[in-house]
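Supplied in structure tokens, the structure appears directly below.
All protein chains but one are shown at their positions in the complex.
And now, chain A:
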Amino acid sequence: MDFLSPTSLAEALAAKARQPEAVPIAGGTDVMVELNFDQRRPSALLDLNRVAELSEWTVAGEHIRLGATVSYTRIIDELGTRLPGLAMAARTVGSPQIRNRGSVGGNLGAASPAGDTHPVLLATDAVVEAVSVRGTRMIPASEFYLGVKRNALAADELIAAVHLPITSAPQQFAKVGTRNAMVIAVCSVALALHPEQGRVGAALGSAAPTPRRALAAEAFLSAELGDTGQWSAPRPLPGSVVTRFGELVAQAAEPIDDVRGSAAYRRHALAVLARRTLDWAWQDYLRAGHGGE
């Protein structure tokens, strides 16, 4: 097995173009597990740990450009207020050691349906910056996940960064696990309010072949809030709206029975998490006194 260790993004892209079968490795929290368990034997590993450009985050206008290898720990410590939903999801990842090594770029590269940050990326309209020697492509998160552990990257592309809107609007993430930490999600839900667009983003994880948006739930809630003038003059939500939202999130799932939980349980829990995240987010929105004055 070749071990390629470029020291710049340009070198990394050249290497990936030359050896498109090379598997990128950053924190190694997924790739090393797969190698150890002999689930894959790539002919080459492309080590991104020396590529300094990938481990920076910058403010670009209304967005944060989050380098692919910025660790979860740094997201929690440095971006907790600007990317609240992502920081919440990052806090639930693995253990402190895993959070020190793992990154959103790695989560996207692995594209596991259970990856913790995916629902947040979907709910917040994040965009993946894919680069190659051919140029740069901006891929919306909603077009990024193609199947179980399959994503939209071309063979010669690397993930350079993820762009997330900076927001002061409420975002929430909730996950059910079989224990308190170091646990793969049984299911998860992310919710983001986009008051400036009069829209709600909602997505689920670990309950379908890919992380996915709950489009019908988004449309229902966006319409309810818009039609009743809630964005400018928010009032407590009717229970029926919250319940219906939960049902629609659950209906968006295509869960399976596995070691972590049954399909029926996942549907039930998704509805609970959807109601819970909506309650929390709307409480925040009410408290912040949006629109009113």
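FYI, contacts are C-beta pairs under 8 Å (C-beta built on N, C-alpha and C of every residue); 3 or more make two chains touch, one makes a residue touch a chain; residues count from 1.
FYI, contacts and distances are computed from a predicted model.
S.K.: Between "DNA-directed DNA polymerase", "Xanthine dehydrogenase, molybdenum binding subunit apoprotein", "Cytochrome aa3 subunit 2" or "3-isopropylmalate dehydratase large subunit", which matches the UniProt record of the unshown chain?
M.R.: "Xanthine dehydrogenase, molybdenum binding subunit apoprotein"
S.K.: Which of these, A:Thr178, A:Gln197 or A:Ser232, touches the one chain of the complex that we don't see?
M.R.: Final answer for the missing-chain contact: A:Thr178.
S.K.: Across the whole complex, list the residues on chain A that are touched by the chain not included here.
M.R.: With respect to the unshown chain, the touching residues of chain A are 33, 37-38, 176-184, 186, 259, 261-262, 264-265, 268-269, 272-273, 276.
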